[in-house]
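A protein chain is absent from this complex, but the other protein chains hold their places.
Chain nomenclature is as follows: A, B and C, assigned in order of appearance, with residue numbering initiated at 1 for each chain independently.
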Amino acid sequence: MSLNSFGHLFRVTTWGESHGPALGATVDGCPPGIAITAEDIQQWLDKRKPGTSKYTTQRREADEVEILSGVFEGKTTGTPIQLMIRNTDQRSKDYGDIAEKFRPGHADITYWQKYGIRDYRGGGRSSARETAARVAAGGIARAALAELAPDLKITGYMVQMGPRAIDRDRFDWGQINENPFWTPDSQAADEWAGYLDELRKSGNSVGAVIEVTARGVPVGLGAPIYGKLDTELAAAMMSINAVKGVEIGEGMAAAALTGSANADEIFMGNDGKPVYSSNHAGGILGGISTGQDVVVRFAVKPTSSILTPRQTITKSGQSAEIVTRGRHDPCVGIRAVPVGEAMMACVLLDHLLLHHGQNGEGIRGRIG
Amino acid sequence: MSLNSFGHLFRVTTWGESHGPALGATVDGCPPGIAITAEDIQQWLDKRKPGTSKYTTQRREADEVEILSGVFEGKTTGTPIQLMIRNTDQRSKDYGDIAEKFRPGHADITYWQKYGIRDYRGGGRSSARETAARVAAGGIARAALAELAPDLKITGYMVQMGPRAIDRDRFDWGQINENPFWTPDSQAADEWAGYLDELRKSGNSVGAVIEVTARGVPVGLGAPIYGKLDTELAAAMMSINAVKGVEIGEGMAAAALTGSANADEIFMGNDGKPVYSSNHAGGILGGISTGQDVVVRFAVKPTSSILTPRQTITKSGQSAEIVTRGRHDPCVGIRAVPVGEAMMACVLLDHLLLHHGQNGEGIRGRIG
Amino acid sequence: MSLNSFGHLFRVTTWGESHGPALGATVDGCPPGIAITAEDIQQWLDKRKPGTSKYTTQRREADEVEILSGVFEGKTTGTPIQLMIRNTDQRSKDYGDIAEKFRPGHADITYWQKYGIRDYRGGGRSSARETAARVAAGGIARAALAELAPDLKITGYMVQMGPRAIDRDRFDWGQINENPFWTPDSQAADEWAGYLDELRKSGNSVGAVIEVTARGVPVGLGAPIYGKLDTELAAAMMSINAVKGVEIGEGMAAAALTGSANADEIFMGNDGKPVYSSNHAGGILGGISTGQDVVVRFAVKPTSSILTPRQTITKSGQSAEIVTRGRHDPCVGIRAVPVGEAMMACVLLDHLLLHHGQNGEGIRGRIG
Partner (left out) sequence: MSLNSFGHLFRVTTWGESHGPALGATVDGCPPGIAITAEDIQQWLDKRKPGTSKYTTQRREADEVEILSGVFEGKTTGTPIQLMIRNTDQRSKDYGDIAEKFRPGHADITYWQKYGIRDYRGGGRSSARETAARVAAGGIARAALAELAPDLKITGYMVQMGPRAIDRDRFDWGQINENPFWTPDSQAADEWAGYLDELRKSGNSVGAVIEVTARGVPVGLGAPIYGKLDTELAAAMMSINAVKGVEIGEGMAAAALTGSANADEIFMGNDGKPVYSSNHAGGILGGISTGQDVVVRFAVKPTSSILTPRQTITKSGQSAEIVTRGRHDPCVGIRAVPVGEAMMACVLLDHLLLHHGQNGEGIRGRIG
């Protein structure tokens, strides 16, 4: 029942602090015989790594992952996989003055109140660095999915930065890897570049909305009632630092629709499988995947570590002003893209295994 | 690891189908010595009960709860509490024609594909009737909270019906119980009444947004990283039928804010406790409650059971048209209000117990 | 994490007290499409039912099970199955005097100290009546195993009553159902009959050792390290009331053996599958089933409810003498036989599903 774990059969526990010796993920329940190397995982970590563009924190971390267990001669053995990432750039002195002051919008004050002790260096456990461990674990999940559900493809991308949303008419899958914001709208990318540059220079930050789409999802994943795929994805995304909202398919906008507008009509496709007239449901009906694209969106709040002076208090209860001078992301949402992909991969693999456990492989009820 | 359960120490498993003999909740981990009667629980069920106004389904269910275990001489014993609600109005003939056809927007098709068998009567397990069991379990949670956190007050209310949102300037706690929509904006209630009447007559339905606020929440509830209070609330709300989006505090709108606008500044209050300039965070920082109001919102999609004919297919793969003639809610969001409250109660009690387990009672780090 | 639950994918939560309105089991994770009726379950309950011979308690309970959910048209649907057994013979007056006195050897004193409240009627939650719920759940597990592992056969039997053990040379599977003690040694059955008669008349009781053997167990069930099949079976059996010791295969006697005597040598059988020279391991190596018989034994302590006066204290701390006049079993071990079988069935089904989840169906590493 570890509160630092997620997943059921494919279960990930992350550990480690921003400025401790290392951080990592303990991954249990992976199917055996999956080909995996540190390099396979590294590609995803590199996507998340800080310091890759001027739009992300200038903290330099090698973020090199080591596989300490559970893999033998290049294949998973079915026993726990330990993934460790050493912290190398621990400029702890940058954070000395936050030992006493609570940064607004951060976990500083609540960790202190709850535990009576906190590793204040870089946010300790509450640092976004924890997401590196998720991405590493997601690398394992992706490798397993590549064998068990080879048609599955997971893609994350940014659909809104601050108040500026993309134009869905310009959506181009091919553009996602061509700009520093992982956005499918190249025109938005251009506009965001200037916008974010100004924000960064002014010492401010801004939020974002990330969307993650999984194409080629097998039919039948997810389980009523509390193991609904929507529930699991919502929990997975909401557990990422700074996320404050999660949507499946139509999301919050579903509230504004009528029943006749919202229901996705069903037809038989040419290949004898059901097809749908639309995908308001985000690929999930009754908590179970339909085979359509699974679409989840989440909002990342703006980094609270900004140069704008903010009012706060100290541990001793004194009023204080705080300016966070560390090396921070003007828009952490950018680096949340690979994190969202990793969480999607973990959830889908977990539910694929759960489905196999209860129902065997494939679907049970054929149509036609 | 039951997928029909939620919670950690205070753990609820619901069971039962819409048209089976009964449904209910198995509640484990309740503190002992809590005064509780069936009547205490019944008051919450009555709030959710169908048929109370023309805006909810005309299905008539007594929804009478029986306590079968775990309570002795009016007090909880600390052992599992079984809450059972008999299904009395099972007009199964209404649903006969959906044995073969899959209703668009419903779980019919995915249950069939996943399991190869489904109780099609009234949606079976996927029916919104399941939420009665949640409300009953929530009644236990509320009784326990009344003793362990007497200042805590949980209130749910509707803030949007279809495209029509309330005006926050007219927000009045006192109005919530005065209209059939549980909305704090009495003017909105009037407008919605006419709007919904027309929708109902035209055989259509509409979505809604529900907000649940918990006031007087103890500081320190929630736990990093996957046991964050945001995560737990998101999962709790997203697990409710027809919910497609969940927000904490600022929610999706946080994406549009700058860091300077979003951070809640901290001051010392007159009673020596921290106060905040605002509550963008929805009462949760780093996954842990701050003592401010905990605010969660969720979107309920419009009922897919409508009189408007929709295209679908049958089990044998034939095209078909479907009209759902059953007795349905034009806006299920209304009845989701007490359900959201119940989920909030369960999550907060669970995390109160978890906090006591790891940290003892009260907070560990005092300020000042 | 319910402490009244066991199992992972096939998960059983029992609820109910000896003298409350009902007791039962919530069974989640059962594969769908399994044929099951109340009668199928009833046969196992009848085997456990009190009052069937003079060697068991004269309490008369119909022990009729009702299926309240999760089964539709005679088949499991994959959603939670609720099994309820009404308590009919609740002679509460028999237990009136134990409201104040703690019975030695019973849970009375510890429940009181832990919870500050206890349902003293018939032991409440700690009554052996709880095992009826296990047997009912085991009926579901057996039905699922009959489809998923049709060669599997689970048999429980008594191998020791008080100090009198069976003679293994007289072991005859065919005798087990021919005597009131479910023992494979008919001569022992005769001797035990007289022995137990005397004990019963003298108002005393005696312990027993039960063995449960599963034949035809698929290779590969169980998982390192804490999910070892030995661990799961030990927990399952030790969780039964009055059990104080559990053994796998050679059990405690393994301590007395040398390595050369204990190791089961391996050969290739005529059908191209491994065979073993012996089965000291009880069918489990490294926590995983070998395909040999899985053999578990457990010791049931003598009923503490006896007519011999014993010293105790009252809730107010006064010395007292207690004689338990209720209708009790002189050897509860007899009725533990079907309970042990039920637990074996639940554990094996759970691990069969877990194996399918992580590894797919069948074994992964073939020999030869």
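Note that contacts are C-beta pairs under 8 Å (C-beta built on N, C-alpha and C of every residue); 3 or more make two chains touch, one makes a residue touch a chain.
Quantities reported herein were computed from a predicted structural model and do not represent experimental measurements.
In the complete complex, the hidden chain is touched by one of C:D28, C:E61 or C:D264, namely C:D264. Within the complete assembly, A:T13 is the residue of A:T13, A:T155, A:T213 or A:N359 that touches the hidden chain. Residue B:P224 is the one among B:P224, B:G245, B:G291 or B:P338 that touches the chain missing from this view. In the full complex, chain B contacts the hidden chain through residues 1, 9, 29-33, 78-79, 224, 353-354, 356-361, 364. Contacts to the hidden chain, counted on chain A, fall at residues 1-5, 8-9, 11, 13-17, 20-24, 26, 28-29, 32-33, 66, 68-70, 72-73, 75-82, 84, 114-119, 124-125.
Chain C meets the missing chain through residues 1, 3-6, 8, 14, 102, 104-118, 125-126, 130, 160-163, 199, 204-209, 219-220, 222-228, 230-232, 234-235, 238-239, 243-268, 272, 274, 277, 280-282, 285-290, 297, 299-306, 308, 310-313, 315-319, 333, 354-355, 359, 363-368.
Quick note on the criterion: only the chains that are shown with their structure count from here on.
Centre-to-centre, using mean CA coordinates, chain A is 26 Å away from chain B.
If you average the Cα atoms of chain A and of chain C, the two centres end up 45 Å apart.
Chain A has residues 1, 224, 354, 359, 364 in contact with two or more other chains.
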